[in-house]
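Apart from one protein chain that is not included, each protein chain of the complex appears where it belongs.
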Amino acid sequence: MECVLELRGVSKHYPSHHAVNGVSLNLARGEFFSLLGPSGCGKTTTLRLVAGFEEPTHGEIRLNGSSIQHLKPYQRNVSTVFQNYALFPHLTVRDNVEFGLRRRAGNHIGDRVRDVIDLVQLAGKESRRPAQLSGGERQRVALARSLVLEPDVLLLDEPLSALDPNLRKQVRAELKAIQRRVGITFLFVTHDQEEALSLSDRLGVMNKGHLEQIGTPEEIYLQPSTRFVASFLGAVNWIGDVGVRPEAMRIAREPSRNGHRSRPATIVHSTFLGNCVHVDTRLSDGEPAVVEISRLGEAFAPGEAVHLWWEPADELRFE
Amino acid sequence: MNRLRAWFLAPTWTVVITLFLAPLAIILGYSFLTRGVYGGITSPWTLESYQRLVDPIYLAILWRSFWVAGASTALCLLLGFPLALFISRAGRHKNFYLGLVMLPFWTSFLVRTYAWMFLLRDTGLLNTLLQKLGVIHSPLPLLYNDGAVILGLVYGYLPFTVLPLYATLERLDRTLLEAAADLGAKPWAALARVTIPLSAPGIRAGAILVFIPCLGAYLTPDLLGGGKSVMIGNLIQNQFTTARDWPFGSAVSLVLMAIVMVLLFAIARGEGESLL
Partner (left out) sequence: MKRTPALAIYAVGAFLFLHLPLLILSIFSFNSSRFTVWQGFSLRWYAAAIKDTQLTESAVNSLIIATVATLVSTVLGTLCAYGLWKRTSRPLAGSLYLSLVTPEIVTGISLLAFYQWIFRFLRVQLGMHTVILAHISFSIAYVVIVVIARLRTVDATLEEAALDLGANEWQAFRYVTLPAILPGVVAAALLAFTVSFDDYVITSLVAGVDSETLPMVIYAIARRGVNPVVNAISALIVIGFGSLVVISERLRSA
């Protein structure tokens, strides 16, 4: 596995707080890597450190094996798709896409621009201004503008958050398809767990400036290494020191047999969610627990005494 | 509301009609009349005053006015842009710096023009200083020329360019500059290809705000040009006082007004918004 981008103990300290604290990670060439975390966790700052808009307080950033942390943004072969896209409003689609190419004059500018505009399906809209485009089209211009430079790493800062929810899923699929076709390494920043899980080859979960865990989507979801990771990706019921996901639990009227764990509980309320039902319950010690059950299953009445079951293999344990 | 609104607008309407629009109308009428023997106004109606404007003497004054106003405007933009850029990046001190730009503007235009007479004349501070230092032996003719007039106008109207330039630069999305750097543009390239094109509205507004008062300037060319640098404003004043040719003075005034209005319409189309 060829390593294209490497962060070694990178920190960014501001007078008021430590935005990024000792982050280390490696990106393989062609990989789709996501940084996931709540707002203020340092994921965008990490991206800006790689892009060169901020300089790290400590640590090293290596691109293709050489240090880049002291280079200006325009000296690094990485490119950013900004959250608000930052399209130049006075330039047409074509001029926006050509902006970076003209800096590094070469032949075949026309061909490369045409190819990338075709790739993002904006053919025919080359002479429009950003203001005349829809949100999804603007996002694709921003993508094309960076892709045409063939960066070693493409940095994407919550590029889907400005789109309306219906469009988001569709654009997500397009984004993944484009990444596969061009084979460029993507470093994708998001606070949306579904986005991160569905798009990434690997992802890193950040919290308060720290990288809590790196792994494939399955590893992160099924074997979270910290309580934070467990609860940030999906819901968790805490039963003592053990976490159990709502979908791993079942409700029965009698206690468990043959190796299942179980706890007595009282039904509080059921919420119909279309494809499933969320049942709020209260454990005997007063702690709440949510169980996700099939909508075709049994119905439970509020106040009913029941037992919650789960398999030991589904327990999430932390040191 | 409408009754009350009418009462609120009526006094100002009265002032505007009697003391601004009616006087302009009278000038318009005068410009088509003939100069009387003793300087008054008489019939017949004629276009003669306007025809006289194409006389090379007056065309030269018109040309000089455009030249001086144009040079002053260009200098104001050139000097004002970096200053506005500095203020727009000055963080929480912005308002202080803006105040510093505006302060001299509100301290008497006359006094500020006079200050340059004090500095530039033969026995003024600059010549005295240069002679003391032995740089020159006889005073340089710094005052009473076009250069002094342009200097006075630039000094007087520089705040007029800084303000609108600041307003557009302030609104400029900083991520656009990051995007430019990200796409490989060095700072100068980003300035030329992103910052300056995007501050075009401010540049236009600043240019018009300086060019219009400079074109009609009277006080600065009179004091700093010493009567040698005659501009349209001085020509008009002269027709109403010394020359006593009111019809011609009126015609020149209306031509000046027409130029100002054309310029304003040009910018209003670009901006789609006025101050009111």
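Should a chain be cited, it is by its letter among A and B, assigned in written order, with residues numbered from 1 in that chain.
Basically, contacts are C-beta pairs under 8 Å (C-beta built on N, C-alpha and C of every residue); 3 or more make two chains touch, one makes a residue touch a chain.
Remember, predicted model here, so these are calculated numbers, not experimental data.
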Checklist entry - Which displayed chains does the hidden chain touch? => result B
Next on the checklist: For a quick check of understanding: of B:L177, B:L198 or B:V230, which residue touches the chain that isn't displayed?
Outcome noted: B:L177
Checklist entry - Out of B:I27, B:L53 or B:A243, which is the one that touches the chain we can't see? => result B:I27
Item to check | Residue of B:L47, B:A60 or B:L103 in touch with the missing chain, whole complex considered | outcome: B:L103
Next on the checklist: Take the complete complex as the reference. Which residues in chain B touch the chain that isn't displayed?
Outcome noted: 1, 4-9, 11-13, 15-16, 19-24, 26-27, 30, 79, 82-83, 85-87, 89-90, 95, 97, 99-104, 106-119, 121, 123-125, 128, 155, 158-159, 174, 177-178, 187, 212-213, 215-219, 222-223, 233, 236-237, 240, 246, 249-250, 253, 256-257, 260-261, 264, 274-276
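Note that in this section only the chains that are shown with their structure count from here on.
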Checklist entry - Can you list the chain B residues touching chain A in their complex? => result 173, 175-176, 178-186, 189, 193-194, 197-198, 200
Checklist outcome for this item: chain A contacts chain B in the complex at 51-53, 72-74, 78-80, 82, 84, 86-90, 99-100, 103-104, 145-146, 149
